[in-house]
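Removed: one protein chain of the complex. Kept in place: all other protein chains.
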Amino acid sequence: MSGFTTILRKDLRLELRSGESTITLVFLSLLILTVLTFALNAPGGDAATAAGALWVAMIFAGTMGATRALIAEWENGCIRGLLLSPAERSAIYCAKLVASFVFMAVAELAAMVLMVLFYNLDFGIRLVRLSPILAMGALGFAALATLLATIQVRIRGGDLLLPLLIVPVFVPALIAGVKASNAALAGLRFDAFAQWLKILAACDILFLAGGYLLFEHVISED
Amino acid sequence: MNHLPIEARDVGKNFGLSPVLRGVTLKVDEGEGAIVFGSNGSGKSTLVRILAGLSSASAGEALLFGRPARKLQPHDRLRIGLLTHQSFLYPRLTARENLEFYAGLYRIDGTISINELLKRTGLASVADECVSRFSRGMEQRLTLARAIIARPDVLLMDEPLAALDTEGVELAMGLIEEALGRGCATVVTAHERFQFGRFDFTSYALIHGRLRPAQGDLRTEATERSPAAG
Partner (left out) sequence: MGIKAAHWLGVVTLAIMTAAIFMVFVYVPTEAQQGNVQRIFYFHVPCAWAAFAAFALVAISGVFYLWFGHQVWDDLGCAAAEVGMLFCTLVLITGSIWAKPIWGTWWTWDSRLTTTLVLWLLYAGYLTLRAMADEVSQVGRLAAVVGIVAAADVPVIIVSVRLWRTIHPAVIVTRQGSHGLEDPRMIATLLVSLAAFTVLSAWLLMLRFATLRAAARLTNLGRQLALTEAEMADRSAQHVMSSRR
């Protein structure tokens, strides 16, 4: 895919310099986790609440932070520079998707560490089993967010509209992700919650394929 | 059969109900240039965007190298340079990094050409400063460098001399002259003709959405008049 590496490298370099997206995502996630702990009255070792809180944090921090990778291109009209260049639209999509995923993954990692502290869990094999589940969730979310991100810039009030669109579509991934996360934190092995992983994988494939195929229709101007 | 590098055939564009462009026809061959005058809001920028394939025409079509500008293949997009009011520059990257990025996109192998370009636009001394610190004039010079970095065969420039000082104008002229010499087809929009006087450009005026050949009073009329309302 022409342009993928160039664009991704540029985005990662920019992010290393300013840390804008990642820091926003990290702090938002931590904030949401804290609020949830107070709201659900649940400090202490309830693994079920922990998993749920993590996913809530992922989704809401994500609706604000995962789109930044693409939105940043509207400054100085750079998106037009990209569209004019030989880079393929799918390359633009994939580069932005990967960038968003990386930022979300970092935030998820921070959230996971905080969750262990807040909910008095143990570091260990359970977290190792949890990580790929969270990663799959973040990947699917990033795929959706990158596809729909243009809504945020093109429409007045678009940043309110975006969660309304992403969250219902993300529901199956949320259901499967929380179930799988609960199981992982409870110490179960992968085959015990394989069906949830399959659903999560199906969501990822659907969102990635949808994004890859449909991105060109949302990114070009009229 | 040799296709014209730049061609607009009866191009029309509506924004909502109002026709911003009507029946615009334009042909530019290799090594030739066209200059389009028009006051603010006359549709110059829209026309340039349509020629570049960034916007679609409501009527007619814009062709580059004989193919629809809107559906250009990557190998054709390599050959186009565009300069608009927006710089397409990343404020947090340095001048050099910006050019390296576009060099990467346009598949140019070129620390040498980047250094060369920086020198020719007088930016060698600030090459490693962030664009956010640049003045408007310096930004414009870098935008120019970005537009021609891939040695395009088609150059579309919307008010390329905006914010440039005398030295900047001279540098810009040099680059455009070289491009023309290479056989690049060029369309330029402007307010004033005198700066482009040295080139043998065909003059047009965009008045009320129509593109007319400009001679004598038509040109003055275009720059003096304000666009029709709505």
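A few comments on the model shown:
In order of appearance the chains are A and B, and numbering begins at 1 in each one.
Criterion: a contact is a pair of C-beta atoms (placed from the backbone, for glycine too) under 8 Å apart; a residue touches a chain by one contact, two chains touch by 3 or more.
Keep in mind that what you see is a predicted model, and the values were worked out from it rather than measured.
Here the missing chain is touched by one residue of B:67, B:151, B:182 or B:208, and it is B:208. Of the options A:40, A:125, A:171 or A:186, the residue whose C-beta touches the omitted chain is A:171. For subunit B, the residues touching the chain absent from view are 12, 14, 16-19, 22, 208-210, 217, 228, 230. The set of subunit A residues touching the chain not shown comprises 144, 147-148, 150-151, 154-158, 161, 164-165, 167-169, 171-172, 175-176, 179, 195-196, 199, 202-203, 206-207, 210, 214, 217-218, 221-222.
Following the convention adopted for this analysis, only the chains that are shown with their structure count from here on.
Separating the CA-averaged centres of subunit A and subunit B is a span of 38 Å. Within the complex, the subunit B residues that touch subunit A are 52-56, 74-75, 77-78, 80, 82, 84, 86-93, 97, 101-102, 104-107, 146.
Subunit A makes touch with subunit B in their complex at residues 2-3, 5-7, 9-10, 13-14, 17-18, 75-78, 80-88, 220-222.
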